[in-house]
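One chain of protein is taken out of this complex; the other chains stay put.
Presenting chain A:
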(Lines give C-alpha, C1' and ligand atoms only; values in the text may rest on other atoms or scores of the structure.)
Protein backbone atom coordinates (compact mmCIF):
# COMPACT_ATOMS: atom_id res chain seq x y z
CA UNK A 1 0.00 0.00 0.00
CA UNK A 2 2.78 2.41 0.84
CA UNK A 3 3.65 4.48 -2.15
CA UNK A 4 7.35 5.18 -2.43
CA UNK A 5 8.64 8.11 -4.40
CA UNK A 6 12.36 7.73 -4.50
CA UNK A 7 14.61 9.75 -6.73
CA UNK A 8 15.22 7.78 -9.92
CA UNK A 9 17.91 8.23 -12.54
CA UNK A 10 15.49 9.81 -14.97
CA UNK A 11 14.56 12.38 -12.30
CA UNK A 12 18.15 13.48 -11.87
CA UNK A 13 18.06 14.94 -15.39
CA UNK A 14 15.15 17.18 -14.39
CA UNK A 15 17.06 18.30 -11.31
CA UNK A 16 20.29 18.83 -13.27
CA UNK A 17 20.46 22.63 -12.65
CA UNK A 18 20.22 22.20 -8.87
CA UNK A 19 22.59 19.22 -8.86
CA UNK A 20 25.14 21.13 -10.96
CA UNK A 21 25.18 23.90 -8.36
CA UNK A 22 25.47 21.43 -5.47
CA UNK A 23 28.41 19.67 -7.14
CA UNK A 24 30.09 23.00 -7.89
CA UNK A 25 29.67 24.05 -4.23
CA UNK A 26 31.21 20.83 -2.90
CA UNK A 27 34.13 20.94 -5.33
CA UNK A 28 34.87 24.59 -4.59
CA UNK A 29 34.57 24.04 -0.83
CA UNK A 30 37.00 21.12 -0.98
CA UNK A 31 39.44 23.10 -3.12
CA UNK A 32 39.20 26.09 -0.81
CA UNK A 33 40.21 23.85 2.10
CA UNK A 34 43.00 22.07 0.23
CA UNK A 35 44.69 25.12 -1.28
CA UNK A 36 47.47 26.93 0.57
CA UNK A 37 46.46 30.16 2.30
CA UNK A 38 48.57 32.34 0.04
CA UNK A 39 46.77 31.36 -3.16
CA UNK A 40 44.57 34.02 -4.67
CA UNK A 41 40.96 33.07 -3.99
CA UNK A 42 39.59 35.10 -6.92
CA UNK A 43 39.52 32.07 -9.16
CA UNK A 44 37.06 30.40 -6.75
CA UNK A 45 34.83 33.24 -7.81
CA UNK A 46 35.40 32.27 -11.44
CA UNK A 47 34.55 28.67 -10.49
CA UNK A 48 31.31 29.81 -8.87
CA UNK A 49 30.54 31.80 -12.03
CA UNK A 50 31.15 28.69 -14.15
CA UNK A 51 28.78 26.67 -11.93
CA UNK A 52 26.04 29.30 -12.29
CA UNK A 53 26.45 29.41 -16.07
CA UNK A 54 26.34 25.59 -16.32
CA UNK A 55 23.12 25.48 -14.27
CA UNK A 56 21.70 28.22 -16.52
CA UNK A 57 22.45 26.12 -19.60
CA UNK A 58 20.54 23.18 -18.08
CA UNK A 59 17.56 25.40 -17.29
CA UNK A 60 17.58 26.74 -20.86
CA UNK A 61 17.62 23.15 -22.09
CA UNK A 62 14.57 22.33 -19.94
CA UNK A 63 12.69 25.35 -21.27
CA UNK A 64 13.48 24.18 -24.79
CA UNK A 65 12.34 20.61 -24.00
CA UNK A 66 9.06 21.84 -22.52
CA UNK A 67 8.50 24.03 -25.61
CA UNK A 68 8.95 21.10 -27.97
CA UNK A 69 6.69 18.99 -25.74
CA UNK A 70 4.04 21.72 -26.00
CA UNK A 71 4.47 21.75 -29.78
CA UNK A 72 3.85 18.00 -29.87
CA UNK A 73 0.77 18.38 -27.67
CA UNK A 74 2.26 16.63 -24.64
CA UNK A 75 2.07 17.82 -21.05
CA UNK A 76 4.19 20.89 -20.35
CA UNK A 77 5.36 20.11 -16.85
CA UNK A 78 7.15 17.32 -15.04
CA UNK A 79 6.25 16.31 -11.53
CA UNK A 80 8.96 14.69 -9.41
CA UNK A 81 9.29 13.17 -5.95
CA UNK A 82 5.66 12.39 -5.35
CA UNK A 83 4.42 15.70 -6.71
CA UNK A 84 6.51 17.81 -4.34
CA UNK A 85 8.77 19.20 -7.06
CA UNK A 86 7.70 20.56 -10.41
CA UNK A 87 9.64 21.43 -13.54
CA UNK A 88 7.39 23.93 -15.28
CA UNK A 89 7.69 27.22 -17.15
CA UNK A 90 6.93 29.36 -14.10
CA UNK A 91 9.83 27.81 -12.19
CA UNK A 92 12.20 27.66 -15.17
CA UNK A 93 11.81 31.32 -16.15
CA UNK A 94 12.43 32.46 -12.59
CA UNK A 95 15.38 30.09 -12.19
CA UNK A 96 16.95 31.55 -15.32
CA UNK A 97 16.60 35.07 -13.87
CA UNK A 98 18.03 34.04 -10.47
CA UNK A 99 21.01 32.35 -12.12
CA UNK A 100 21.64 35.26 -14.50
CA UNK A 101 21.41 37.83 -11.71
CA UNK A 102 23.72 35.84 -9.43
CA UNK A 103 26.23 35.37 -12.24
CA UNK A 104 26.22 39.12 -12.91
CA UNK A 105 26.75 40.05 -9.29
CA UNK A 106 29.48 37.47 -8.72
CA UNK A 107 31.19 38.87 -11.84
CA UNK A 108 30.81 42.41 -10.52
CA UNK A 109 32.37 41.46 -7.18
CA UNK A 110 35.46 39.86 -8.77
CA UNK A 111 38.38 42.14 -8.14
CA UNK A 112 36.48 44.41 -5.76
CA UNK A 113 36.50 42.17 -2.67
CA UNK A 114 39.60 42.73 -0.56
CA UNK A 115 41.07 40.20 1.84
CA UNK A 116 41.37 42.79 4.62
CA UNK A 117 37.63 43.38 4.33
CA UNK A 118 36.43 39.79 3.79
CA UNK A 119 38.93 37.40 5.41
CA UNK A 120 37.06 34.32 4.15
CA UNK A 121 37.07 35.17 0.47
CA UNK A 122 36.63 31.58 -0.76
CA UNK A 123 33.45 31.07 1.29
CA UNK A 124 32.19 34.45 0.17
CA UNK A 125 32.14 33.29 -3.45
CA UNK A 126 30.92 29.72 -3.19
CA UNK A 127 28.20 30.38 -0.59
CA UNK A 128 26.25 32.16 -3.31
CA UNK A 129 25.65 28.77 -4.93
CA UNK A 130 23.66 27.00 -2.16
CA UNK A 131 21.71 30.23 -1.70
CA UNK A 132 20.71 30.10 -5.37
CA UNK A 133 19.81 26.41 -5.00
CA UNK A 134 17.45 27.46 -2.21
CA UNK A 135 15.92 30.13 -4.45
CA UNK A 136 15.47 27.60 -7.26
CA UNK A 137 13.80 25.09 -4.93
CA UNK A 138 11.40 27.84 -3.82
CA UNK A 139 10.55 28.61 -7.43
CA UNK A 140 9.69 25.06 -8.42
CA UNK A 141 8.18 23.36 -5.37
CA UNK A 142 4.59 22.28 -5.11
CA UNK A 143 4.70 21.13 -1.50
CA UNK A 144 4.82 23.03 1.78
CA UNK A 145 7.82 21.02 3.05
CA UNK A 146 10.02 21.63 0.01
CA UNK A 147 8.99 25.30 -0.13
CA UNK A 148 10.03 25.67 3.51
CA UNK A 149 13.34 23.85 2.98
CA UNK A 150 14.22 26.03 -0.01
CA UNK A 151 13.38 29.16 1.96
CA UNK A 152 15.60 28.11 4.86
CA UNK A 153 18.51 27.06 2.62
CA UNK A 154 18.41 30.51 1.04
CA UNK A 155 17.86 32.17 4.42
CA UNK A 156 20.63 30.48 6.40
CA UNK A 157 23.26 30.94 3.67
CA UNK A 158 22.37 34.59 3.28
CA UNK A 159 22.69 35.15 7.06
CA UNK A 160 26.30 33.99 6.72
CA UNK A 161 26.89 36.06 3.58
CA UNK A 162 25.67 39.21 5.33
CA UNK A 163 28.14 38.59 8.15
CA UNK A 164 31.26 37.75 6.14
CA UNK A 165 32.98 41.07 6.85
CA UNK A 166 33.62 39.77 10.32
CA UNK A 167 36.25 42.37 11.25
CA UNK A 168 33.75 45.20 11.14
CA UNK A 169 31.06 45.53 13.78
CA UNK A 170 28.41 46.71 11.32
CA UNK A 171 28.48 43.48 9.30
CA UNK A 172 27.90 41.32 12.37
CA UNK A 173 25.18 43.67 13.58
CA UNK A 174 23.45 43.50 10.20
CA UNK A 175 23.74 39.69 10.19
CA UNK A 176 22.26 39.44 13.68
CA UNK A 177 19.34 41.68 12.74
CA UNK A 178 18.79 39.59 9.62
CA UNK A 179 18.87 36.32 11.62
CA UNK A 180 16.27 37.63 14.07
CA UNK A 181 13.86 39.04 11.46
CA UNK A 182 14.42 36.10 9.12
CA UNK A 183 13.79 33.59 11.90
CA UNK A 184 10.64 35.40 13.02
CA UNK A 185 9.36 35.54 9.44
CA UNK A 186 10.03 31.80 9.01
CA UNK A 187 8.14 31.09 12.22
CA UNK A 188 5.12 33.07 10.97
CA UNK A 189 5.15 31.36 7.57
CA UNK A 190 5.50 27.93 9.20
CA UNK A 191 2.70 28.65 11.66
CA UNK A 192 0.42 29.57 8.76
CA UNK A 193 1.50 26.45 6.88
CA UNK A 194 0.73 24.27 9.90
CA UNK A 195 -2.89 25.48 9.82
CA UNK A 196 -3.14 24.85 6.07
CA UNK A 197 -1.88 21.32 6.71
CA UNK A 198 -4.16 20.80 9.68
CA UNK A 199 -7.28 21.82 7.77
CA UNK A 200 -6.55 19.61 4.78
CA UNK A 201 -4.34 16.76 6.02
CA UNK A 202 -1.89 17.24 3.17
CA UNK A 203 1.20 19.31 2.43
CA UNK A 204 0.75 19.19 -1.35
CA UNK A 205 -0.47 22.50 -2.78
CA UNK A 206 -2.88 20.89 -5.23
CA UNK A 207 -4.38 18.65 -2.56
CA UNK A 208 -4.70 21.64 -0.21
CA UNK A 209 -6.71 23.58 -2.78
CA UNK A 210 -8.94 20.57 -3.32
CA UNK A 211 -9.62 20.05 0.37
CA UNK A 212 -9.87 23.66 1.58
CA UNK A 213 -13.30 24.13 0.00
CA UNK A 214 -14.70 21.39 2.19
CA UNK A 215 -13.03 22.77 5.30
CA UNK A 216 -14.22 26.34 4.62
CA UNK A 217 -17.73 25.65 5.92
CA UNK A 218 -16.87 24.79 9.53
CA UNK A 219 -13.35 26.23 10.04
CA UNK A 220 -13.58 29.67 8.51
CA UNK A 221 -11.65 31.32 11.36
CA UNK A 222 -8.74 28.90 10.98
CA UNK A 223 -8.50 29.57 7.24
CA UNK A 224 -8.35 33.29 7.97
CA UNK A 225 -5.65 32.64 10.59
CA UNK A 226 -3.63 30.51 8.14
CA UNK A 227 -3.65 33.07 5.34
CA UNK A 228 -3.03 36.10 7.54
CA UNK A 229 -0.10 34.41 9.30
CA UNK A 230 1.34 33.59 5.89
CA UNK A 231 0.86 37.20 4.75
CA UNK A 232 2.65 38.57 7.83
CA UNK A 233 5.53 36.14 7.29
CA UNK A 234 5.90 37.04 3.62
CA UNK A 235 5.64 40.75 4.37
CA UNK A 236 8.52 40.40 6.86
CA UNK A 237 10.65 38.44 4.40
CA UNK A 238 9.92 40.87 1.54
CA UNK A 239 10.36 43.95 3.77
CA UNK A 240 6.92 45.32 2.91
CA UNK A 241 5.82 48.24 5.06
CA UNK A 242 5.15 48.22 8.00
CA UNK A 243 7.51 45.24 8.36
CA UNK A 244 10.44 46.88 6.56
CA UNK A 245 12.48 48.44 9.39
CA UNK A 246 15.21 45.79 9.15
CA UNK A 247 15.91 46.29 5.45
CA UNK A 248 17.97 49.53 5.48
CA UNK A 249 20.15 48.29 8.36
CA UNK A 250 20.83 44.87 6.85
CA UNK A 251 21.45 46.28 3.37
CA UNK A 252 23.85 48.88 4.75
CA UNK A 253 25.87 46.46 6.86
CA UNK A 254 26.19 43.69 4.25
CA UNK A 255 28.99 43.69 1.64
CA UNK A 256 27.62 45.42 -1.50
CA UNK A 257 27.43 42.28 -3.73
CA UNK A 258 25.47 40.54 -0.96
CA UNK A 259 23.18 43.57 -0.63
CA UNK A 260 22.48 43.26 -4.32
CA UNK A 261 21.85 39.51 -3.88
CA UNK A 262 19.34 40.20 -1.08
CA UNK A 263 17.58 42.87 -3.10
CA UNK A 264 17.31 40.79 -6.25
CA UNK A 265 17.55 37.01 -5.77
CA UNK A 266 16.34 36.61 -2.17
CA UNK A 267 13.41 38.96 -2.76
CA UNK A 268 12.56 37.33 -6.10
CA UNK A 269 12.59 33.87 -4.55
CA UNK A 270 10.17 34.89 -1.81
CA UNK A 271 7.94 36.41 -4.49
CA UNK A 272 8.11 33.14 -6.44
CA UNK A 273 7.05 31.26 -3.31
CA UNK A 274 4.26 33.72 -2.52
CA UNK A 275 2.88 33.56 -6.08
CA UNK A 276 3.01 29.78 -6.12
CA UNK A 277 1.46 29.40 -2.67
CA UNK A 278 -1.32 31.97 -2.93
CA UNK A 279 -2.35 31.25 -6.50
CA UNK A 280 -2.54 27.55 -5.72
CA UNK A 281 -4.18 27.51 -2.33
CA UNK A 282 -6.26 30.68 -2.16
CA UNK A 283 -8.28 29.83 -5.28
CA UNK A 284 -10.18 26.93 -3.77
CA UNK A 285 -13.81 26.28 -4.66
CA UNK A 286 -16.07 28.05 -2.20
CA UNK A 287 -19.33 29.93 -2.05
CA UNK A 288 -17.78 32.29 0.44
CA UNK A 289 -16.24 34.94 -1.83
CA UNK A 290 -15.56 37.33 1.07
CA UNK A 291 -12.77 35.15 2.41
CA UNK A 292 -10.70 35.28 -0.76
CA UNK A 293 -11.53 38.95 -1.20
CA UNK A 294 -10.19 39.73 2.27
CA UNK A 295 -6.94 37.85 1.67
CA UNK A 296 -6.21 39.68 -1.58
CA UNK A 297 -7.33 43.01 -0.14
CA UNK A 298 -4.76 42.55 2.64
CA UNK A 299 -2.07 41.95 0.00
CA UNK A 300 -3.18 45.07 -1.91
CA UNK A 301 -3.06 47.20 1.24
CA UNK A 302 0.45 45.91 2.02
CA UNK A 303 1.55 46.72 -1.54
CA UNK A 304 0.16 50.25 -1.26
CA UNK A 305 1.74 50.80 2.16
CA UNK A 306 5.11 49.54 0.89
CA UNK A 307 5.05 51.93 -2.10
CA UNK A 308 4.18 54.93 0.06
CA UNK A 309 6.43 54.22 3.05
CA UNK A 310 9.38 53.11 0.90
CA UNK A 311 9.47 56.26 -1.20
CA UNK A 312 8.70 58.56 1.75
CA UNK A 313 11.59 57.03 3.69
CA UNK A 314 13.96 57.35 0.74
CA UNK A 315 13.29 61.10 0.38
CA UNK A 316 15.63 62.21 3.15
CA UNK A 317 18.17 59.40 2.97
CA UNK A 318 21.82 60.41 2.64
CA UNK A 319 23.34 56.92 2.47
CA UNK A 320 23.08 55.47 -1.04
CA UNK A 321 22.74 51.89 0.26
CA UNK A 322 19.91 52.77 2.63
CA UNK A 323 18.27 54.76 -0.15
CA UNK A 324 18.40 51.77 -2.50
CA UNK A 325 17.06 49.54 0.31
CA UNK A 326 14.04 51.81 0.74
CA UNK A 327 13.57 52.02 -3.02
CA UNK A 328 13.58 48.21 -2.88
CA UNK A 329 10.74 48.38 -0.35
CA UNK A 330 8.73 50.54 -2.76
CA UNK A 331 9.55 48.24 -5.69
CA UNK A 332 8.50 45.18 -3.68
CA UNK A 333 5.14 46.90 -3.33
CA UNK A 334 4.93 47.34 -7.10
CA UNK A 335 5.88 43.70 -7.69
CA UNK A 336 3.15 42.57 -5.28
CA UNK A 337 0.40 44.43 -7.17
CA UNK A 338 -0.16 41.79 -9.92
CA UNK A 339 -0.67 39.10 -7.25
CA UNK A 340 -3.04 41.29 -5.24
CA UNK A 341 -5.32 41.92 -8.22
CA UNK A 342 -8.13 39.46 -8.73
CA UNK A 343 -7.21 36.84 -11.36
CA UNK A 344 -10.79 35.87 -11.98
CA UNK A 345 -11.65 39.36 -13.20
CA UNK A 346 -10.21 39.65 -16.74
CA UNK A 347 -6.69 39.49 -15.46
CA UNK A 348 -4.93 36.34 -16.58
CA UNK A 349 -1.68 38.03 -17.61
CA UNK A 350 -0.47 38.66 -14.05
CA UNK A 351 2.63 36.57 -14.42
CA UNK A 352 3.84 38.36 -17.58
CA UNK A 353 3.41 41.70 -15.79
CA UNK A 354 5.22 40.48 -12.71
CA UNK A 355 8.03 38.87 -14.68
CA UNK A 356 8.58 41.84 -17.00
CA UNK A 357 8.92 44.28 -14.12
CA UNK A 358 11.02 41.76 -12.21
CA UNK A 359 13.48 41.43 -15.12
CA UNK A 360 13.71 45.24 -15.32
CA UNK A 361 14.11 45.39 -11.52
CA UNK A 362 16.93 42.81 -11.62
CA UNK A 363 18.94 44.74 -14.20
CA UNK A 364 18.49 48.16 -12.62
CA UNK A 365 19.41 46.92 -9.16
CA UNK A 366 22.37 44.76 -10.18
CA UNK A 367 23.69 47.68 -12.25
CA UNK A 368 23.12 50.31 -9.57
CA UNK A 369 24.75 48.18 -6.88
CA UNK A 370 27.72 47.49 -9.19
CA UNK A 371 28.19 51.26 -9.61
CA UNK A 372 27.92 51.59 -5.84
CA UNK A 373 30.64 48.93 -5.41
CA UNK A 374 32.95 50.98 -7.64
CA UNK A 375 32.18 54.20 -5.76
CA UNK A 376 32.66 52.52 -2.37
CA UNK A 377 36.02 51.16 -3.51
CA UNK A 378 37.08 54.63 -4.61
CA UNK A 379 35.65 56.87 -1.89
CA UNK A 380 35.23 54.44 1.01
CA UNK A 381 31.82 55.92 1.81
CA UNK A 382 28.34 55.21 0.53
CA UNK A 383 27.07 58.75 1.16
CA UNK A 384 25.30 60.37 -1.77
CA UNK A 385 28.04 63.01 -1.77
CA UNK A 386 30.51 60.28 -2.85
CA UNK A 387 28.79 60.47 -6.25
CA UNK A 388 29.68 64.17 -6.58
CA UNK A 389 31.29 65.02 -9.90
CA UNK A 390 31.15 61.44 -11.13
CA UNK A 391 30.41 62.71 -14.64
CA UNK A 392 33.80 64.41 -14.75
CA UNK A 393 35.67 61.60 -13.03
CA UNK A 394 34.19 58.58 -14.85
CA UNK A 395 31.89 59.86 -17.62
CA UNK A 396 30.84 56.49 -19.06
CA UNK A 397 29.93 55.03 -15.67
CA UNK A 398 27.91 58.17 -14.93
CA UNK A 399 26.00 57.80 -18.22
CA UNK A 400 25.23 54.13 -17.49
CA UNK A 401 24.11 55.04 -13.97
CA UNK A 402 21.79 57.68 -15.43
CA UNK A 403 20.05 55.04 -17.56
CA UNK A 404 19.70 52.76 -14.52
CA UNK A 405 18.31 55.60 -12.40
CA UNK A 406 15.78 56.51 -15.11
CA UNK A 407 14.60 52.90 -15.01
CA UNK A 408 14.36 52.95 -11.21
CA UNK A 409 12.34 56.15 -11.41
CA UNK A 410 10.14 54.75 -14.17
CA UNK A 411 10.97 57.26 -16.92
CA UNK A 412 10.29 56.34 -20.58
CA UNK A 413 12.47 54.25 -22.86
CA UNK A 414 13.62 52.11 -19.96
CA UNK A 415 12.44 48.73 -18.72
CA UNK A 416 11.20 50.22 -15.46
CA UNK A 417 8.80 52.54 -17.31
CA UNK A 418 7.07 49.77 -19.27
CA UNK A 419 7.05 47.44 -16.29
CA UNK A 420 5.21 50.02 -14.19
CA UNK A 421 2.95 50.89 -17.14
CA UNK A 422 1.78 47.29 -17.61
CA UNK A 423 1.09 46.92 -13.89
CA UNK A 424 -0.79 50.23 -13.95
CA UNK A 425 -2.91 49.04 -16.90
CA UNK A 426 -3.67 45.81 -15.08
CA UNK A 427 -4.84 47.59 -11.95
CA UNK A 428 -7.08 49.92 -13.98
CA UNK A 429 -8.44 46.95 -15.94
CA UNK A 430 -9.48 45.15 -12.75
CA UNK A 431 -10.97 48.39 -11.39
CA UNK A 432 -8.46 48.75 -8.56
CA UNK A 433 -8.32 52.50 -9.18
CA UNK A 434 -7.01 53.41 -5.73
CA UNK A 435 -4.02 51.11 -6.23
CA UNK A 436 -3.34 52.66 -9.64
CA UNK A 437 -3.52 56.15 -8.12
CA UNK A 438 -1.01 55.25 -5.39
CA UNK A 439 1.31 53.65 -7.97
CA UNK A 440 1.23 56.85 -10.07
CA UNK A 441 1.69 59.21 -7.13
CA UNK A 442 4.63 57.30 -5.65
CA UNK A 443 6.28 57.12 -9.07
CA UNK A 444 6.12 60.89 -9.42
CA UNK A 445 7.57 61.40 -5.93
CA UNK A 446 10.32 58.88 -6.72
CA UNK A 447 11.65 61.18 -9.49
CA UNK A 448 12.86 63.50 -6.77
CA UNK A 449 14.60 60.63 -4.93
CA UNK A 450 16.52 59.34 -7.93
CA UNK A 451 17.36 62.79 -9.27
CA UNK A 452 19.30 63.47 -6.10
CA UNK A 453 21.88 61.02 -7.54
CA UNK A 454 21.86 62.74 -10.92
CA UNK A 455 22.23 66.15 -9.27
CA UNK A 456 25.32 64.90 -7.44
CA UNK A 457 26.84 63.27 -10.52
CA UNK A 458 26.45 66.17 -12.96
CA UNK A 459 26.05 69.38 -10.99
CA UNK A 460 28.35 69.07 -7.99
CA UNK A 461 32.10 68.92 -7.92
CA UNK A 462 33.78 66.23 -5.87
CA UNK A 463 36.59 66.62 -3.35
CA UNK A 464 39.06 65.18 -5.85
CA UNK A 465 39.39 65.39 -9.61
CA UNK A 466 41.15 62.04 -10.02
CA UNK A 467 39.65 59.45 -12.33
CA UNK A 468 37.61 56.70 -10.68
CA UNK A 469 39.18 53.32 -11.41
CA UNK A 470 36.52 50.92 -12.69
CA UNK A 471 37.58 47.22 -12.55
CA UNK A 472 36.91 45.51 -15.88
CA UNK A 473 34.41 42.86 -14.62
CA UNK A 474 32.39 45.52 -12.76
CA UNK A 475 32.45 47.74 -15.85
CA UNK A 476 31.11 44.89 -17.98
CA UNK A 477 28.27 44.28 -15.52
CA UNK A 478 27.39 47.99 -15.31
CA UNK A 479 27.22 48.29 -19.10
CA UNK A 480 25.36 45.02 -19.60
CA UNK A 481 22.73 46.10 -17.07
CA UNK A 482 22.38 49.58 -18.55
CA UNK A 483 22.13 48.19 -22.10
CA UNK A 484 19.56 45.58 -21.05
CA UNK A 485 17.54 48.25 -19.22
CA UNK A 486 17.37 50.46 -22.31
CA UNK A 487 16.77 47.48 -24.61
CA UNK A 488 13.79 46.40 -22.46
CA UNK A 489 12.43 49.91 -22.85
CA UNK A 490 12.99 50.10 -26.62
CA UNK A 491 11.50 46.72 -27.41
CA UNK A 492 9.23 45.48 -24.62
CA UNK A 493 7.06 43.43 -26.92
CA UNK A 494 9.42 40.52 -27.73
CA UNK A 495 9.99 39.85 -24.03
CA UNK A 496 6.29 40.06 -23.18
CA UNK A 497 5.33 37.87 -26.15
CA UNK A 498 7.97 35.34 -25.22
CA UNK A 499 6.87 35.16 -21.58
CA UNK A 500 3.22 35.06 -22.61
CA UNK A 501 3.90 32.28 -25.08
CA UNK A 502 5.95 30.16 -22.72
CA UNK A 503 3.77 30.37 -19.68
CA UNK A 504 0.14 29.48 -19.13
CA UNK A 505 -1.77 30.15 -15.93
CA UNK A 506 -3.75 26.93 -15.91
CA UNK A 507 -0.78 24.60 -16.34
CA UNK A 508 1.82 26.37 -14.28
CA UNK A 509 -0.08 27.39 -11.21
CA UNK A 510 -2.54 24.61 -10.74
CA UNK A 511 -0.37 21.95 -9.16
CA UNK A 512 -1.47 18.43 -9.89
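The rule is simple: contacts are C-beta pairs under 8 Å (C-beta built on N, C-alpha and C of every residue); 3 or more make two chains touch, one makes a residue touch a chain; residues count from 1.
One rule holds in what follows: contacts and distances are computed from a predicted model.
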UniProt name of the unshown chain, from "Phosphate transport system permease protein PstA", "histidine kinase", "Heme exporter protein A" or "NADH-quinone oxidoreductase subunit K"? "NADH-quinone oxidoreductase subunit K"
Out of A:166, A:290, A:316 or A:431, which residue would touch the omitted chain in the full complex? A:166
Of the residues listed, A:180, A:315, A:441 or A:469, which one is in contact with the missing chain? A:180
Given A:58, A:148 or A:261, the correct residue touching the omitted chain is A:148
Which residue of A:43, A:61 or A:191 touches the chain not shown here: A:191
Considering the whole complex rather than only what is displayed, give the residues of chain A touching the chain that is not shown. 144-145, 148-149, 152, 155-156, 159-160, 163, 166, 168-170, 172-177, 179-180, 183-184, 186-187, 190-191, 193-195, 197-203, 211, 215, 219, 248-249, 252-253, 322
